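Only a single protein chain was left out; the remaining protein chains are all shown in position.
Naming follows writing order (A and B), and every chain is counted from residue 1.
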């Protein structure tokens, strides 16, 4: 495709399979991008201002990048990551870029390497592999491009052939950027998603105040259980009015509860008044997943559960740099017992959509595929986070397909705030899926016409349908 | 092989490996079938009546099929699955068949798809891929064949080249069908297996009454621990007189105990009189695995442990449709601590045969292969249930062979009640094993003459030896 990314990248080496993979991919390579879950900033689309310098765009906010460099002894300060205490950090984009280029070898064999080569080669037209020697020229090229109108957010959105993209906003967000996008008359489809962690998780910073604010925004009495639930309903409706078709929930575990009304109300009271212990706080989060699922039955929002990350594993790094600095570590995650209360309540509802994610691949074949392969409400989200990679996506298909099939999966999520890399991420997912399908065809487990149909569905249709976009 | 199943199905795409796999497979493709563990109905072989209509034979009883359709919103009633309350369900075989055909795409990439194509193409001579358009013609073809004498159970048994098949009967079964088979003079070898869950598991429906019945059948006093054990000995002898060479145990976990005699007797007393709590009931099941192993040392029955399924995960579905309706979900399963009491008691006995199964693939390389690779009493059962699939069997070999070798495994189990699919299942296992062996040969990790020997052993010899058939 470019000097940096071969046109056969990620296809199997065996010639017959490669030929099949090429043919399958060829027919879906240019399909529009449906991005049903991610973290791009709606402000970009609203204001349509130029992106900042190459380092601020491509390095500083990317946790995959700074965690790897940090693991090899590079201080985050040198990469321009802001400190909470306001102490100085590197601000010279070129210096940050050079430091990155000097360590670019660390990314060999990682998705970051693929994404970056795609972005540099395909989007910015850089031809030379990134290295200390070529760092300055690459920086200059990227910086020049970013100054051009064709590289502003809306132009890129269109060039990327994005049919629809979902951002993620907290329950208290006023969605002003979404409103501005809508009022601007621009036709790009940007929708929000409802992420209520700040008003659902009693351990969230400022939880009590957040509930007060939720009450103000909705006119509901969030001091009472029913008022609190009504406030969620109101915010969900508000989010739906800005295109939301899904909610998203990032809990430490997949635990759910389905307490009787008065029990739930009493639990809420303890949580609301700050008297709940750790077990009660966990139970409240668990209860709220089921409450959200019940609301989804009414309003049609698809419920996404992203469990199993031990957030901010290093307290020293949290204190120095804040959240989301690469110190979120996956843990063993149970689904079979954890989801039972929710499933007992609403799992048999065919109109409900609950999408399960995991960071614990040992659950794919053992728990997730068997659950999604029988409960009508459940579907499997794609390989997530550390597993959003060539090997990770391959393992996902190999370990889920035989029990859950393809049609209990939901296509690809890019799940990213790295806007320039979105085409790369979707392209990689399409290639890995086509490589998997090519193997099934080559081994006569699937006919070629079926593989073509599936390639189209995995690249496009399933995401639209599962997320109701 | 047929229009629906390619002669190279499941062989690696790479030509050299494919050639090796073909050669290995060619020499074992027509070996007799040894089916040491399964759930076909002995009544079929006893009465030798025609099988019912295509849907009643191939769709309605198949939990792989109805769970997948249910996961996509198809009610079980529409598939003819009987309700416990007697409410009407679909009884028109053709209507059920059409519904299945309309959703056949759901099975792409699953073992069900392979099995069904095999059965339709190879057994019934259907040539067109199943689809809404071809559903009626396929139905008619199958229905016509089923009416022919060549498609009665005994004729199929012989056509399938089954050397021996084991059914599974509860401890209280009178084995009347097995008696009828024996008295019929038919030479097909059908043996039973001893499945005592109903008289071993205090949580089994009607446990106390079952123990009374066990006493009546054996003349032993099942009110006392020693009488109860004697009753097991008597039933095991009775089952052995109908060819049984194995017992089978489907516990929630692999937990075993080895209590002192008086402790065990006291525990039995609590269980027998309904005073045991959940922990005691679990401990009793655990104790009984060790008791069964000790009896195996005396009478030679091979002990099969099938742990780790959370049965009837949905209480609503259990209430509506009963057991075995696709809602059995695998759970994380420990073996190293769980089996220790049994292994401390009898694990070093080289004449004992204990065959371990798992639904938790993460235990293959970590626990099961290291255990079976040292304890003389232990062997590994094949990839089970959701893992009885091309990818599942491949992972089994890749994750167990290097530590346990091939010779601590026991060949293939079809483990099915889907009689027409038995040749398909064995054929798939043979192909997957030959594909694995072909890779070892191609990578010079095994000589070709050894691979041929192994292909024969994996397809035939190991099952006969491990199950003493």
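Here is the rule we use: a contact is a pair of C-beta atoms (placed from the backbone, for glycine too) under 8 Å apart; a residue touches a chain by one contact, two chains touch by 3 or more.
Source: prediction; values computed, not measured.
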Margin query: Just to verify: which one of B:45, B:118, B:375 or B:467 makes contact with the chain not shown?
Written below: B:375
Item checked: Contact residue for the chain not shown (choose from A:8, A:77, A:299 or A:448) -> A:8
Checklist line | Footprint left on chain A by the chain that the document does not show | finding: 5-6, 8-14, 67-68, 70-73, 105-111, 113-114, 129, 310, 313-317, 326-327, 329-332, 359-362, 386-387, 389-392
Notebook entry, point to check: At which residues does chain B meet the chain that is not included here?
Noted result: 12, 14, 16-17, 334, 336-337, 340, 343-344, 347-348, 350, 362, 365-367, 369-376, 378, 398-399, 401-408, 439-440, 442-447, 450, 453-454
